[in-house]
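These notes concern the structure reproduced below.
A single protein chain has been omitted from the complex, and every remaining protein chain is retained in its original position.
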Amino acid sequence: MTVAAVPMTVPRRDPWPLALLAALALGALPLVGSVSSWVTLSVAGLAMGMIVFIVASGLTLVFGLMDVLNFGHGVFIALGAFVATSVLAGLSDWTSPADLARNVAAIFVAMLAAMALAAAIGAAFERLLVRPAYGQHLKQILVTMGGMVIGEELIKVVWGPAPLPLPLPEALRGALVLGDAAVEKYRVFAVAVGLLVLAAMLYTLNRTKLGLLIRAGVQDREMVESLGYRVRTLFVGVFVAGSALAGLGGVLWGLYQQTVTAQIGAQVNVLIFIVVIVGGLGSTLGCLVGALLVGLLANYTGFLAPQLAVFSNIALMIGVLLWRPLGLYPVGRR
Amino acid sequence: MSAAPLLRLAGVHTHLGAFHILHGVDLEVPEGEVTVLLGRNGAGKTTTLRTIMGLTPASAGTISFDGQPLQARATPDIARLGLAYVPENMGIFGDLSVRENLLLAARGARRLEQIDAKRLDAIFVLFPALKTFWLHPAGTLSGGQKQMLAIARALVEPRRLLLVDEPSKGLAPAIVANLIGALRDLKATRTTLLLVEQNFAMARALGDGVAVIDDGRVVHRGRMAALADDAALQHRLLGLSLGGRA
Amino acid sequence: MLETRDLTVRFGGHVAVDAVSCTFLPGTLTAIVGPNGAGKTTYFNALSGQVRASAGSIHWRGRDLTAQPVARRAQGGLGRAFQLTQLFPNLSVVENVRLAVQARRREGFRFWSVWSDHRNTLERAHALLERVRLGDRAHDRAASLPHGDQRKLEVAMLMAQEPGAYLFDEPTAGMGVDDVPVILDLIAALKQQRDKVILLVEHKLDVVRRLADRIVVLHNGRLVADGPPEQVMASPIVQKAYLGLVPPGEA
Partner (left out) sequence: MWRRLLSHDLPRSRALAALLLLIVLALALTPFVLPGARALNVAAKVLVFIVLVASYDLLLGYTGIVSFAHTMFFGIGAYGVAIASARLGPGWAAVGAGLGAALLASLALAALIGLASLRVRAIFFAMITLAVASAFQALASQWSAFTGGEDGLSFALPAALQPATLYLDEPLLGARVDGRLLSYAGLFGATLVLVLAMLRIVNSPFGSVLKAIRENDFRAEALGYRTVVYRTAANVIAALFATLAGAMLALWLRYNGPDTSLSFEIMLDVLLIVVIGGMGSLYGAVVGSVLFVLAQSYLQDLMRAAAGAAEGLPLLAALLSPDRWLLWLGVLFVLSVYHFPEGVVGRLRAPRRPRHDADRAPRPPGGSR
């Protein structure tokens, strides 16, 4: 039997979590009543979900690869948001006119600046705080928590303690009208950027050697080292990339909220923990599904029962954990 | 004896927490030959391989590969010298496809096309199942197929020494025979192999030199053929013989 | 009486323990032997509850405890010593044993009395330490003990539980030559009590020969031989199983 004649079969992915996502979205339609507000809420949910995914993806890979849980990951979100305030203020001649191309360019410059600074601080954060505590979870939690506090205070020293406004550039203000549904322009932009980052991430993880290394490292670190790769340096790279992504997410989150405070990191920190738990530690796909679930649920309950919105995340987390204690896509720990 | 051995262990001790496992292992692996490491379970066979690969630090003694000391190096650097390691639990990346497992094992290749086509075809001839499940996540393969993938990963790029830990463990007899055939073809290419095994049939079929390890010490060194003919020696060293120390 | 009926344990595709049926009578010591990966430790883990049985059942003193959690089995009289020593590293040697005695006497859930007021529990712990010759190390940290002494402490904790069934997992592994007899005498003394079921996973076959009334041989998760030591040792099937020549199933 020649080699070519050997038939090749194609694998199948676990569909259930995706079905849960569809069920949540469609289930909300009858409850919301009108299709137009459902569309608005869904887009808002997707936008929020995308931003949370961008931020949480770094955290889940860092944990998956080196068993390091960074309780201070949120500080890079605050950093990104504050960098955006400075950059966009500096580029006011690009953001004030209703010229979409210039506005988007200004935001991209802000994003690049935020990612660069977050990456640099991320490297220092890893070197000073994370490296001495490998393998000791309690110390990691305490030290990275301390790192969060130090980060927040340093931000206050540089940008001052008061909240800063982060106005949307002119062209991204207001809403698009689709039929009778009004969809905010910025949210569509956020979803677009989110999809871009997602595409880049999926391409890296599935199509490049680096991506294979990360996914394999999450599975069996010793075996990857036995094949000749230095996982420790790979990890530092992933940690820095994760911090940069959090910085990018910070810019988008700051624009989404339109005001920026140093505590922004701590608030979002809790949100991304829920997403990472729900999705399954170390799983990028799980992180995406988890983020979209949280985003959609938060917006739907915000509309239907604002009082309960606070608890919607907790309920989702408990529900998923009862169904799958290791999250939607548990990464097979050898 | 031929030129200096490719791999030499002298007085190697290891500790795992409070456990003292290797009590001064001396071992030589000549180039171009298959050396089999036999011994009862718990004797320290797996620990010996893990110590060579640097996964378990040696607390004393020296390990040299092609004249270069290994015991101070980190695992990735040891692997880069040309050592391949097939662990007892095969170390398969379950979530990655067969194709991705192999691509990862080829350190020099950034894309599949860069892997030496001849070697890939040779692998498919040895292990046709890998072609069938080429796109499947490796986790869904059967035990035997996983073992084949683990060995294939060690062959995807030229390696000077293969450390293989109990490939026959948990496999059905037919698959073990198949595996022996595959490793025999590999042996024909004069690849140096350090094979840890409990299955005496496989050891006898493949081994040139043999070392028997017991309680963390090499207690017998010699040629496989000689041991294969001497049933009494086999029982004393390996079987349920009632002799042996407290 | 401890019994397993077609006990099976599967990890994904790999069957570690394959339908093993065996009965262990009080007053007998059964040694469980077999080559690496034969499923001995997995069989033990299934008995003590660390691993869930995929199929079959486990019966102890007439009750089916297949689904019972580890703690309940321990309370029910199934005591286990581990191959990789499992101690409370930073607590004192005597505290390790006292906790086992306290568990046996179900005195754990007491909030208002001071632990040192329970004189009898403390004395029992000290007495057990004397029996394993660790009396002089009572107040040292458990982690500071050399390996052989840690194994002795592990045995003392098991005896403190006064279980009906003792599951020893390679008790003398990595132990100094002068320590081994102390443990063997202890196990032999347990046998004298005639009412204890004792199971022993052991590689040192002279230890097996000296203590075992009966030997069970596992290979590739299957029960391949079960009987008195002389008969099992001599059987060709077992010799081959150990040498891995031909899996006896197809002999």
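Letters are used for the chains, namely A, B and C, taken in the order the chains are written, and counting of residues starts over at 1 for each.
Note that contacts are C-beta pairs under 8 Å (C-beta built on N, C-alpha and C of every residue); 3 or more make two chains touch, one makes a residue touch a chain.
Small disclaimer: the values here were computed from a predicted structure and weren't measured.
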item: Omitted-chain contact residue, chosen from A:M48, A:I214 or A:A266; value: A:A266
item: Option touching the unshown chain, where C:M1, C:A71 or C:V177 are the choices; value: C:A71
item: Listed residues C:H59, C:H118, C:R131 or C:K191, member touching the removed chain; value: C:H118
item: Chain not shown: contacting residue from A:V109, A:A123, A:I141 or A:L210; value: A:I141
item: Touching the absent chain when the full complex is considered, from C:T4, C:N45, C:T172 or C:N220; value: C:N45
item: Which of B:T47, B:S97 or B:S168 contacts the chain that the document leaves out; value: B:T47
item: Interface with the unshown chain - residue positions in chain A; value: 69, 129, 132-133, 135-139, 141-143, 145-147, 149-150, 152-154, 156-157, 161, 266-267, 269-270, 273-274, 276-277, 307, 310-311, 313-314, 317-318, 321-322, 325
item: Sites on chain C contacted by the missing partner chain, in the whole complex; value: 36, 41, 44-45, 48, 50, 69-72, 74-75, 80, 82-91, 95, 98-100, 102-104, 107-116, 118, 157, 161, 169
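Simple rule for what comes next: only the chains that are shown with their structure count from here on.
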item: Chain whose Cα mean lies nearest the overall Cα mean; value: B
item: Averaged-CA centre spacing for the pair chain B and chain A, given as whole angstrom; value: 43
item: For chain B paired with chain C, centre-to-centre distance based on mean C-alpha positions, whole Å; value: 32
item: Mean-CA-position distance for chain C and chain A (Å); value: 49
item: Chain A to chain B touching residues, read off their complex; value: 1, 3, 6-11, 208-209, 212-213, 215-216, 219-220, 222-231, 331-332, 334
item: List of chain C residues in touch with chain B within their complex; value: 13-14, 33, 35-37, 85, 146-147, 150, 170, 173-174, 177, 180, 203-207, 209, 220, 233, 238-239, 242-247, 250
item: For the chain B and chain A complex, residues of the former touching the latter; value: 53, 55, 74-76, 79-80, 85, 87, 89, 91, 93-97, 100, 103-105, 107, 109-111, 121, 124-125, 128, 131-137, 139-140, 153
